[in-house]
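Missing here: one protein chain of the complex. Every other protein chain is in place.
Here is subunit A:
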Amino acid sequence: MYTEKVMDHFTNPRNVGQLENPSGVGEVGNPTCGDIMRIYIDVKDNVIQDIKFKTFGCGAAIATSSICTEMVIGKTIEEALELTNKDVASALGGLPANKMHCSNLAADALHEAIKDYKNKSEQG
């Protein structure tokens, strides 16, 4: 049911964990539906220097979180904001139809983290 790429990211997820003093944190999903993704970003000079994630969810949820972090590390905030959930799924070689909706939220979590970063910088 999953592509090799999904299984690779599920088995060896990249950038799992959390950041000590993140520039921004974003979280989407809820335990009721069975998926929660939390993404931490460290931004310097408008560029995502470091990124970590923690995910509660199925294989697709973990794999999309993992590849999403890989896709935006080193990218500018503007570039990262252009990333969509669809792009993330495509990068994994596709997801089963029933996973496209509920478990494909990594880009949303990333955008929430960027929003948090922007809010904090404005306040700061």
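Here are some notes:
In this section, a contact is a pair of C-beta atoms (placed from the backbone, for glycine too) under 8 Å apart; a residue touches a chain by one contact, two chains touch by 3 or more; residues count from 1.
Here is the rule we go by: contacts and distances are computed from a predicted model.
Not shown: a single chain whose UniProt protein name, out of "Acyl carrier protein", "Cysteine desulfurase IscS", "ATP-binding cassette domain-containing protein" or "Amino acid ABC transporter membrane protein 2 (PAAT family)", is "Cysteine desulfurase IscS".
Interface residues of subunit A facing the missing partner chain: 2, 7, 10-11, 13, 16, 18, 27, 31-38, 54-59, 61-62, 98-99, 102-103.
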